[in-house]
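The complex appears here without one of its protein chains, the remainder shown in place.
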Amino acid sequence: MTDLAVDVLIGAGLLALAWQTIIGKSLFRGIVLFVVFGLTMALAWARMGAPDLALAEAAIGAGVTGALMLVAFRRLVRIRPEQSAQPALRRSRLALPVAVLAGSLVAVIGLAVVAVERDPAVAGQAVAQALTDSGLGNPITGVLLLYRNLDTLLEVAVLLAAFLAARTVFGEDEARSPTPSRREVPLVGALLAIIVPLTILIATHLLLAGSREPGGAFQAGAVLAASGVLLVLAGRLQPAAGLSSWPALGLTLGLMLFSLIGLAVMAFGAPLLALPGLWAVYLIETAMMLSIAMTLVLLFAGASGLRRGSP
Amino acid sequence: MSSTALYVLVAAGLFGIGVYGLIIASHLLRKLFAINIMGNAIFVLMVAASAPLDGRPDAVPQALVLTGIVIAVSATAFALALMVQLYRVTGQASLEEDPTEDD
Amino acid sequence: MTEALLAALVFLPLLGACLLLLAPSSWRATILLAVTVPLPFCLLPLTLLIADAGLFEMTLAGHPAPLGIRWRLDALSLLILWLNVSLMILVGLAAGARFAPASDVGLRFWPLWLLLAGGIHALLLSADLFNLYVTLELVTLAGIGLIATGGSGAALRAAMRYLLLALMASLLYLLGVGLVYAEAGTLDLYQLGETLEPGLLPATALVLMLAGLLVKSAIFPLHAWLPAAHGNAPGPVSAMLSAIVVKVSLYIIWRLWFWTAGDWQLPAPGLLLGLLGAGAILYGSALALVQKRLKMVVAYSTVAQLGYLMLIFPLSGLLAWQAASYHLIAHGLAKAALFVAAGNILASLGSDRLRRLAGLDQRLPMDVFALALASVSLMGLPPSGGFVGKWLFLRAAYEQNAWGWMALVALGGLLAAAYLFRVLALTCFHPRSHGHSTRLREPPTLASLAGLLLALAAIALGFASAPILALLEAAWPGAMTP
Partner (left out) sequence: MSTTEVLAAALLLAGGLFYLAGTVGLLRFPDVYSRLHALTKADNLGLLLVCSGLSLLAGSWRAAALLGTIWLLGLLAATVSAHLIARHARARHFNGGEQ
C-alpha cells in the first residue's frame, strides 16, 4: 500500500512538473523544472526496478541535458537579452483535443499490453542464460557490450555525429572572445580541488562497478563530463577555435577502439565484434567513457577545441 | 491497480503533455522540452510493457532505453546548437515563417 | 572472407571519419580516397555471391538472433548499397570540388559525410528493428548536419524543422519497436516474420512504425519538411538527401511490409498507402510546375517521384517489386545528377531563379547537358533507367487490370515531362538576351563532370536491366511463400 502511494506521488509529481515545464511563463524556469523532472524520472526508474536507467537519467537526462539547455539559453540571452519575456506560447484550439487523443491512445495501447499475461520475452531469457557464462553480473552491461554491441558502437557514432553536426553551426565567437577575465572566486578553486578528483573517482567506480552493479560507460562519462563542465565554468578550460589533437583523440577514441577491437577479432577467426574477454569490455568502456565526457564538455563549451585558461 | 499500470498511465499523461506542448509552444527551447518529455513517456512504456523474468525486470528493454536516452541527448544537443545559430542568423528562435523567405 | 567485406562496408567509413578528425589536413584527401575507393571492390565479390546464392547472413558478436543482432544481405540491400557507393564516389567528386578536404570547411563536411555513408550501409545490412532505429538516427543526424553546412537562415530553419519532425518520427517508430518486443520477445525482422501473428497489438505496432518511417521518407502528406530542406542545402548534400537518405526509411517500410508482415494479407491498408503515393505524384508534380527556383523544382520532383515507390503496396507482386526497386535506383542516380547540376548552376550564377537561366546552354553546356540527360530518365523516356522502372509499373498494373494505376503512372510521366521541359525550355531555347547577362563563375570541371557522369549512369541503367531484374526476382519474398 505504501509502495503504491509512493508511486502515485512520483507519478503525480512527474505529470505536474512536465505540465509546468510546458506552460510556465519563463523559459529559464522551464529549464529548471525540466531538470527537476529528470531527477524525478530517475526516482521513477529506481521504483520500476531499473537502477541503471535511474543513474543514466540523473546523470545524462537531467544533468547533461539541463546543463546544455542552460548554456544554450545563456547564449540566446547574450545575443538579445529579452529571451524569457518572449511570448513563447500560442493559442490553438486543436492542441488540447489532439493531446488528449494522443494520451488516451497511448494509455489504451499501454494498458492493453500490460493486461495480457505473457511469457517472458525470448530475448530476455536468452540474456539471462548467456549471462552466467560471461562473467558479467549486470545483464544490461551484458546486452550493451556483449550481445547487442553493434547498437552501442553505432550509438557512440551517433554521439560523434551529433557533435560534428553541432560543430557545423557553432558560432566562432565563443572561441574568439575568451571568457571575460573575472577575478576568480576563491571558494571555486577550493571546490575544484575537491570535486574534480572526487568525480574522477566516482566515474571510475561507476565504470568498474558497471560489470556487476548498476553503472557503465555512459553514466561514468556523464559524471566525468560534469567535472569538465565545472572547469569550463571556472575558466580553467577555455573554448578554442580549431580542433586540436587532444580533443580530437578524445572525441574519436571510443568509436575507434571499439571498431578496431571488433574488427581485429576477425583475424583470429572469431565473428565480427565478438569481444575476446572481459579485459576488452573494460578497455572499450574506458575509451567510451573518455569519448563521451570529451564530447559532452565540447558541446557545453560550444567549441571545437579546448585550451587551458589562466588559473 | 498495480504499479506497472500506474506508470503506464503516467507515460500516457506525459505523452499527451508532450504533444500539447509541441503544438502550443513556439519557442524552440520549449519544443525541445516537449519532445524530451514525449521521449521519456515512450521509454517508460517500453520498460513497463515488458514481462518480468523470474520476478526481475527484463534487461533487454532497459538496455534499449539506455541507448535511447543517449541518442535523445545527442539529438537535443545538436538541436540546441542549431537553435542558437538560427537565432544568431535570423533573430528568431521559433519556426514561424518569415514572409521574405524563399522566392 | 565475406564477413570481412561486409564489415569493411560499414567500418571503413566510420573509421575514416575518425581519422579525418585526427590526421593533419594535408592527409585528408588521401584518407577520403583510401576509405572510398575500396568500397566498390568490396561490393563486386558480394554481387557475385548474391547472384549465386541469393542471400547472405552473418551473426554479429557470435550471438545468434534473439539475443544478438544479425546482418543480412540480399539483392535489394545489395542494389541500394551499389547506389550509395556510386553516389559516394560521383557526388563526392562534386562535393570535393566545393569543400576542399584540406580546408576548414572540409573538416566540417567530410567526417559527417562518411558517418552518413557508414550509417546507410549499417542500415541496409541490419536485420534488427532496434538496430535500425540507431542507424536511422545516425543517418538523420549526419544528414541534417550536412544541411546545416549551408549556413543560411533558410537552410538552418529547414534543418531545424527536419530535425524536430525526424525526432518525433523516431519516437513513433521506437514506440512501435517497444510494442513488438513486448508482444513477440524478439527484435529480429525476419524471425518476427515467422512468429508475429496478425492481431490488434502487432497491427498497432506496425502502424506506429510505418507512421514514423513515412514522415522520415517524406511521403505525401507528411512531406512538408522536404522541399525546404532539400532546396536549401548545398548541392551535393541535396543530391545525397534526395537520392538515398529518404529512400532508406522507405526501404525499412518495404522490409516491414513484405517480410515482417509478409503473410498478413493487407489489401486495404496497401491500397491506402498506394493512394498516398498517388497523392504524392499529383501534388508534388503540380507544385514542381509552379516553383520559381530550379532547386525547388527538383525538390518537389522528389516528393512526386517518391510516390511511385508506394505503388508497390497496392500492386504487390513480382513485377511491381521489380518496378519499384528499379525506380528507386534510377531515380537516385537521376536526382543526384539534377541536384549536382543545379548546385553547379546556383554556384556559378549566384542564383537559381528560373528566369535567370535563359540561354544557359551556351554558357554552362556540361551542366545543362547533365540536366537534360537526367530529365530524360526522370520523365521515363527510353532507353533510360527511369523508363524501365515506369514500363515495369505499367506492365504490373496492366496484368492486374488496374487501369487507375496505369493512368496514374502515365499521367505522372507526363507531369514530370511538363515541369522538366519548363526548365529545359528556359535554359536551352530562350535566347540569351532575355537572361540577365551577369558575370559567371565557371563551376569546377570536376563538379560538372560528376553531374554528367551521374546522368549518364541514370541513362545507362536502362541497358543493364536484365541482370538487375534477375537478381531482384530471386530476392522477391513472395517467391518464398507461395
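We just call them A, B and C in the order they show up, numbering each chain from 1.
Criterion: a residue touches a chain if its C-beta (ideal position, glycine included) is under 8 Å from a C-beta of that chain, and two chains touch if they have at least 3 such contacts.
Please read all numbers here as calculations on a predicted model, not as lab measurements.
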Chains in view touching the one left out: A
Touch criterion as defined above, residue of A:101, A:116 or A:191 at the omitted chain: A:191
Contact set of chain A toward the excluded chain (per top definition): 185, 187-188, 190-191, 194-195, 198
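In this text, only the chains that are shown with their structure count from here on.
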Graph class of chain-chain contacts, one of line, ring, star, complete, other: complete
CA centroid of chain A to CA centroid of chain B, Å: 14
Gap in Å, rounded to a whole number, between the CA centres of chain C and chain B: 27
Between chain C and chain A, distance of the C-alpha-averaged centres to the nearest whole Å: 32
Where chain B touches two or more other chains, by residue: 45, 49-51, 60, 64, 67, 71, 74-75, 78, 82-83, 85
Residues within chain A bordering two or more other chains: 106, 113, 118-121, 123-125, 127, 148, 151, 155, 158, 161-162, 165-167, 169
Partner chain A, residues of chain C touching it in the complex: 3-4, 6-7, 11, 14-15, 17-18, 21-22, 58-63, 66-69, 107-109, 111-112, 115, 118-119, 122, 126, 128, 130-131, 134-135, 137-138, 141-142, 144-146, 148-149, 151, 156, 175, 179, 181-187, 200-201, 204
Residues of chain C that touch chain B when the two form their complex: 130, 134, 137, 141, 144-145, 148, 151-154, 156-157, 159-161, 163-164, 167-168, 171, 174-175, 177-179, 181-182, 228, 292-293, 296, 353
Residues of chain B touching chain C in the complex: 22, 28, 31, 35, 38-39, 42, 45-46, 49-51, 60-61, 64, 67-68, 71, 74-75, 78-79, 82-83, 85-86, 89-90, 95, 98, 101-103
